[in-house]
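Below: one structure, written as C-alpha cells.
For this view, one protein chain was removed and the others were kept in their places.
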Amino acid sequence: MQAEVKSLNEECGIFGVWGTPDAAKLTYIGLFALQHRGQEGAGITVNEDGQLRTKRGFGLLTDVFDSPNAVADMTGTAAIGHVRYSTAGSNLLENIQPLPFNFSDTQFALAHNGNLTNAISIRKNLEDRGAIYHSSSDSENLMHLIRLSRANNLDDQMKEALNTIKGGFAYLVITKDRLYAALDPNGFRPLVVGQLPNGAYVVCSETCALDAVGATFKFDVQPGQLIKIDDSGITIDQYTTDTQLSICSMEFIYFARPDSDIYGVNVHSARKRMGEMLAQEQPAPDADMVIGVPNSSLSAAMGYAEASGLPYEMGLVKNQYSARTFIEPTQELREQGVNMKLSAVKGVVRGKNVVLVDDSIVRGTTSRRIVKLLRDAGAASVHLRIASPPLRYPCFYGIDIQHVRELIAANKTIEEMREMFGCDSLGFLSVQSLIDAVDLQTDAPNKGLCVAYFDGKYPTPLYDYEAEYDRDQAQLQKMR
Amino acid sequence: MQAEVKSLNEECGIFGVWGTPDAAKLTYIGLFALQHRGQEGAGITVNEDGQLRTKRGFGLLTDVFDSPNAVADMTGTAAIGHVRYSTAGSNLLENIQPLPFNFSDTQFALAHNGNLTNAISIRKNLEDRGAIYHSSSDSENLMHLIRLSRANNLDDQMKEALNTIKGGFAYLVITKDRLYAALDPNGFRPLVVGQLPNGAYVVCSETCALDAVGATFKFDVQPGQLIKIDDSGITIDQYTTDTQLSICSMEFIYFARPDSDIYGVNVHSARKRMGEMLAQEQPAPDADMVIGVPNSSLSAAMGYAEASGLPYEMGLVKNQYSARTFIEPTQELREQGVNMKLSAVKGVVRGKNVVLVDDSIVRGTTSRRIVKLLRDAGAASVHLRIASPPLRYPCFYGIDIQHVRELIAANKTIEEMREMFGCDSLGFLSVQSLIDAVDLQTDAPNKGLCVAYFDGKYPTPLYDYEAEYDRDQAQLQKMR
Amino acid sequence: MQAEVKSLNEECGIFGVWGTPDAAKLTYIGLFALQHRGQEGAGITVNEDGQLRTKRGFGLLTDVFDSPNAVADMTGTAAIGHVRYSTAGSNLLENIQPLPFNFSDTQFALAHNGNLTNAISIRKNLEDRGAIYHSSSDSENLMHLIRLSRANNLDDQMKEALNTIKGGFAYLVITKDRLYAALDPNGFRPLVVGQLPNGAYVVCSETCALDAVGATFKFDVQPGQLIKIDDSGITIDQYTTDTQLSICSMEFIYFARPDSDIYGVNVHSARKRMGEMLAQEQPAPDADMVIGVPNSSLSAAMGYAEASGLPYEMGLVKNQYSARTFIEPTQELREQGVNMKLSAVKGVVRGKNVVLVDDSIVRGTTSRRIVKLLRDAGAASVHLRIASPPLRYPCFYGIDIQHVRELIAANKTIEEMREMFGCDSLGFLSVQSLIDAVDLQTDAPNKGLCVAYFDGKYPTPLYDYEAEYDRDQAQLQKMR
Partner (left out) sequence: MQAEVKSLNEECGIFGVWGTPDAAKLTYIGLFALQHRGQEGAGITVNEDGQLRTKRGFGLLTDVFDSPNAVADMTGTAAIGHVRYSTAGSNLLENIQPLPFNFSDTQFALAHNGNLTNAISIRKNLEDRGAIYHSSSDSENLMHLIRLSRANNLDDQMKEALNTIKGGFAYLVITKDRLYAALDPNGFRPLVVGQLPNGAYVVCSETCALDAVGATFKFDVQPGQLIKIDDSGITIDQYTTDTQLSICSMEFIYFARPDSDIYGVNVHSARKRMGEMLAQEQPAPDADMVIGVPNSSLSAAMGYAEASGLPYEMGLVKNQYSARTFIEPTQELREQGVNMKLSAVKGVVRGKNVVLVDDSIVRGTTSRRIVKLLRDAGAASVHLRIASPPLRYPCFYGIDIQHVRELIAANKTIEEMREMFGCDSLGFLSVQSLIDAVDLQTDAPNKGLCVAYFDGKYPTPLYDYEAEYDRDQAQLQKMR
C-alpha cells in the first residue's frame, strides 16, 4: 500500500548454499542460527533441477515451517533463505523474502539484508515507465533493474543493477543455474563465505550459521564484491572499486551473535573489551557486584567485572520462553509488579550496590523498568553502565533507528536520563573506545566502523532520506 | 489406553489464585514463569461466579493460549493452572491438567505435580467397584477417593482421600467456592503461598511465579498440610502429622529456576555453592578458564570459577529459539558437524584448557556431544566437572528417571564414562557436599533432602513400584 | 456443566461394522450418508487388534476428518461412528460421540441415537454413590450401569443396564472383541442390519448408509432387541419382550433420507403418498402449479402435483453450498431482500397461482419468509400446504422439539397462522392420513407410528420429564 512504500528499513539474516543434497534443510538450520536477526517473517527458496520453489510466511522459522515435512518436502541441491525483521506497517506476505519472480522462460528469487537509500526514486521512475511491483519492499528494485538492463549477459546485468542502487545491502540472488551474492560499496552489513565438507559453498550473514551447518569459514565478502557460485565453482568479482569499509558498529554492540566473527573479530570478545574499557572510563568504585542484562549484555558485564575486580553475578533472569507470547500483562498489572520476561534474583541483589551493564539505550523505557525491578528486589544502589555511546542519529543502512525524536539520548542530557531511569549513576562508553574495542585491522575512517548513529557523520549521501533527515533535525532543535 | 496406565510419572508446575480480578490472566502469567517445569501440555480452570471452565491442550502455554483473547475470555476471580511434562506414551488430551469434573450439582478441577506410588492398586480396586476413569493419569485417583468418601464434609473427604494416596504430590483442587492445596507427607515437591497487593492468596510450585505476578512470598507449604483458601481467607491444617521433609534435591540441582527460593534457600546461590564445593573436591589446576553449559549450569560454573580463581568465560552459546523446532538435523548431518542448539565460541576456547561444568549426567549422550563440540572448536583440553553426584537409581516421586538401565552412572565407572565422553578428566560432587551446599535448616535426614537417585535409600515404601525396582536392579546386576 | 445436564435430547446418526479391512473408512462413508442426521459433531472409534482408538470433534465429518490421512491412519477391522445434532448449550468436546472409556484392563466406546427419559434420576443416584461422569450427555449412563452390574458376563450386564434406562435409544457399543447394537422397547429410532460382500455385518441408522458402503440390507432391528456381532458371527437376542413398535413419524415426514427404507417402507414413496393425500384433503383448485420447498418437501410436492393434475415446477432454488457459512446477512440486509439460502425463480412463478408444499411447520418463521419470497418474485397467489399434521406437543424420545411455547401450531389457529404467514390459504394433512400414507404393516396402535407431537398421547411414561411437561402445558393454557 502507498503508505508503506516509504518506511522499509529492516535488519535481516540471509543464507544461501549451492551444490549439496538437503539444501533446504541446511538453509533452515543456517537461518535457525540467524533467527536473532529477524523474527517477523521467514522463507526459503529451493532449486530442484533448475526449478525454483519458495515457501515463506509470517513469524519465526518454526511458525513458517511448522511440521517436519515442511522443509523435508523442499528437495533440491541449492537454496537461499531469509529471516526478516520489519517495521509494523509493512506486514504483507508479499514482502516476506526470498522474493520469487517467475518469467515465461526463467525464474529468480532474491533475499536482501539492508536498506536502499534511493529505493523510492527508482521505484517512481520505473513505475512511470510501466513497471509493476509485487511488494512494498525496497529489495524488489534490484530485480526490475536487472530485467531492464540492456547488458548482454546476466553477470553484466547484475553489475549494472548493483551500481544503480545505493545504501546498505547484502544480496543473495538465485536462478536456475547459479547463486549470486553481492555486498554494498561500504560493506555496511556482514556477509561471509564458507565451505561444507563436501565442497559446496555457503554464503550467509554471520559465521555462527557456518558453524551451525558444519561449514568452514573461507572469507568475509568485501565491499563492492559480486560473488557467483555455480556448478563450476566460485567466482569473485568487483562490480565497483569505489569502496570503503564502514561496517555497522551495532552489529558488534548488539546485533550479531557472540559466537560470530566479523572481519576476524569475535563478537563476544569485542563486547568484553567494550565492558573493560567502560570500566575504565566509567568506574563504580563502591559497588559490590556487576550484573548484565540478559542475554545481549552478559559479555560486556563479564568484561566490566574482570576489569574492575568486582564479582560477576546473576542478578537478572530472563524467561527463556519469552521469545513469543500473545498474552501481555496490562499496564495495570504491570504497575502491580507483574513481569513476564525478566526477573531480579532477590537472593543475589538484596542489600547490594549493583553495577548494571546494558549494551545500548534506544528509548530508555526498558532501562527504567530494569532499574525499578532491581530496586524492588532490594538493591541498595544501581549504577547503570552502557557499553556503547549515546544513540543520537538515525540509521539509513538497515537498522530500524528511524526517528530521532524517539531516541532518548538525542533529547536529554546524561543527568536528565539518569533521573528518568531512576539509577544512582549513569555512564556511556566513548566512540573512540568503541572503535578501539572492536579494533578492525584496516586504515579506513573509524577503523572501518560506521558510527553515524553516534556522531551523525554518514559515510554516503542520503539520497531519498536527505529531506527526512533535515526535517527530523529541525524538529529536534525545536524540542530542545 | 491400557498400556498407558502404568508409566505416569511426571514433573509439572502448578499455580492457583483465589479472590482477584483477572484470575486466569494471573494464572497464565504465573504458569509462564513455571514453563520450564513442563512443556508438553498446559491448561487453566477459571471460576466465574461459581462456574468452572477449563481450557487445556498440548504444547507450550503459547500453543494452548494462542491468541490474546484465549485468556482474556476466561473471566473470573479464581483459577488454577498446570504445565505438564509427560512421558512419550501418554499423549492424550484427557491427561492434560487441570482435570475437570462435572457433577449434576457441582464441579471440581484438579492440578497435580508429582507421582503417586500406589495409583495402579487404587485404580484397579475402584474400577472393580464400578468407577470409570477419564484419563490414564495417576492424578485422577484423588477425585474418585473424594467422591467415594463417606465423610460428612468436603474438608474431611479431602483428608481421607489424601491419606489414602502415597508418593510425591502437590495438589491444587478448585471448586465453586474454595481452593485447596495439599502437599505429600515428605514434601517431595515444592509448593509456596504468596499474597497479591490486593490481599488475594496465590499458591504455586516456585517463588519465581510469585515474583512474576507481583505477589509477596508468605510461606512454604509444609509436608502433610492441607491449605484451604476461600472468600473468608486462608486456613492451614494438617491431614497427617506423620511427616518428614525429604524435598527432591534435583529441584536445587537442575529443575527449579535460579531466581526461586525453596525453604528459604535461593536456587542460584545453592548451585553456586555446589560449584564452589566441586572446585574444592574436584580441582583442575592447569585449566585456563571455566565455562558452564547454558543455561542450567551457569550458576555452578560461576561458583567453580570464583572458588578456583579461574576466569569465567562464555565458551558455549545456546540458541535462544531452540525451545522448539519441528525440524531436527538427521544423524548424517549431525555427524557432519551440524548443531542447532549449542555452539562453541571458537574465539574463546581455541587453544585453551577448559573446565566444563554441567549440572548432572543422565544418559551421557549430551556430555559426549558437548565435549566434542569444544574439541572441534579448538579446545586444548576439556575437564568435565559435574555439580551433583552420579545418578544411579530411579525416582518414583515425580521426576522422569524411570529405568536404571538408561542411567550411564549406574552402568559405568568414572573412568569408563570419561573415556566415553572423550574428556581429559571427569569429576562429580559428593552427596555430602550436595547436602551441605543446599544446607536446609532442618534436622531431618540428609538435612531434609531426598537423594535417593544417588544412594538408593528411598524415604518411603515403593508400593506398586516395588516389583519394578527389584526387576530393574536384577537386570542391572546382569549388565555389569 | 451443571446447567447442561438437563437438556440433552438429540437426533443423531450411528454406524458400526465388524470384521472387515478399512473399517474406519467404511464407517466414514456410512456416516457421510447419515450426515443429514447431525452436523454439529462427529467421531469414529476403531478397533485395531483389540485396541480402541477414538477421533472426534465439532462440526461436519469433513471438519473432524480434515485430511485424507485422518481416516486412513485409523487402521483396524471394526469400528463405530456417530454424527451428532445437539442443542446449543452442550457444546463440550466430551459430549461428542463415540464416548470412549478406558479401564485398566479393557476398553469400551459407545454411540447413541435417541433421548433417555430417566437419565437425570439415574445420574443423580449414581453420583451419590461415587460415580464420576465424563460428559453431560444422557448417553453415558449406559456405561456406568454396565460397570456397576453384578451380572456374571457382559451379555447379562448389557441386558441389566438396558432394562434400567427408559426412553428412545438405538445404541452401539464396541469392545475389544465384539460389537453390540440395542434398540429401545418401542423402537422409536430406526436401526438396520446389513452385510458387506465379504460377509461382514453392518448396523446403522438408515438403509441409505448400507447402500453407500455397498452392503445388502438384512433386517430392521426390532424393539427390545440386543444384537451381538463378533468374529463368530451375529447373535440376535431380546433383552425384554415387553415391547410395542412406535417408530417416530418425523423420520418419515422430514428426518430420514428419501432413498432409505424403514420397516420396508421407502421414505420418498411415503412422502409422495402424504402429498397425494394432502391434495385430496386440502385441494387448491385454481392453482397453476405445485412447487416444493427444497430439498425435504420435493417428494410430497411431486405427490401433490400428480394427484391434483397440476404441473410440478422448480419455483425455488436452494444454494447447494449453504450447508455452512460463518457469514450471515444482518437483519437489516435481510429486510432489503438479501437471501443466501433460497431463491425464487422469477421466470417460473411470476404472475402464477402457486401451491407451495412444505413438510412441516415448527416456529413458522421459515414459512413466512418463503411466502414473502414468492410474492416478491411476482407470484399472484400462494397456497401453502403442509404434508404433516400441526406440531403441538414436545418430543422426549430424541427429536429436538422441547418447548411447546415455541411451536406455532400449539399457540395459534389455522387462520391465525395463515394470516401470520401471509399466504392465501393454508392446509395440513390429518393424523390418520399420515398413518395411512406410511402404512406400516403392523397392528400396533397408529400402525406402529409415534404421533405424540401431534396428539399428545405418549406411548410411555415420561419419567424425569413429567413435571416439565405439566409446566409447559400450564404455561400454554395461560398463553391461549
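Per-chain residue numbering starts at 1, and chain names A, B and C are given in the order in which the chains are listed.
Keep in mind that, in the parts below, a residue touches a chain if its C-beta (ideal position, glycine included) is under 8 Å from a C-beta of that chain, and two chains touch if they have at least 3 such contacts.
Computed from a predicted model, the values in this text were never measured in an experiment.
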Report, in label order, the displayed chains that the undisplayed chain touches. A, C
Which of C:Q51, C:N295 or C:T413 sits in contact with the chain that's absent? C:N295
Given the contact definition stated above, which residue among C:I96, C:M158, C:V213 or C:I247 touches the chain not shown here? C:V213
Which of C:A344, C:V357 or C:V404 contacts the chain that the document leaves out: C:A344
In the whole complex, not just what's shown, which of A:T20, A:S136, A:S205 or A:N339 touches the removed chain? A:S136
Considering the whole complex, which of C:E48, C:D230 or C:D259 touches the chain not shown? C:D259
Can you list where chain A touches the absent chain? 1-2, 5, 51-53, 101-107, 120, 123-124, 127, 130-134, 136, 143-144, 147-148
Chain C positions in touch with the non-displayed chain are 22, 25-26, 28-29, 32-33, 35-36, 60-62, 65-68, 70-72, 196-197, 208, 211-214, 257-259, 261, 266, 268-269, 295, 298-299, 302, 306, 311-314, 317, 319-330, 333, 336-340, 343-348
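To be clear about the criterion, only the chains that are shown with their structure count from here on.
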If each chain is a dot and touching chains are joined, what shape do you get: line, ring, star, complete or other? line
Between copies chain B and chain C, are the contact residues mostly the same numbers or mostly different, with half as the line? same
Superposing rotation of chain A relative to chain B, computed on C-alpha atoms, to nearest 5°: 180
Between chain A and chain C, centroid-to-centroid distance (C-alpha), Å: 62
Chain A and chain B, separation of their C-alpha mean positions in angstrom: 37
Calculate how many whole Å lie between the centre of chain B and the centre of chain C, each centre taken as the average of the chain's C-alpha atoms. 51
The positions of chain C in contact with two or more other chains are none
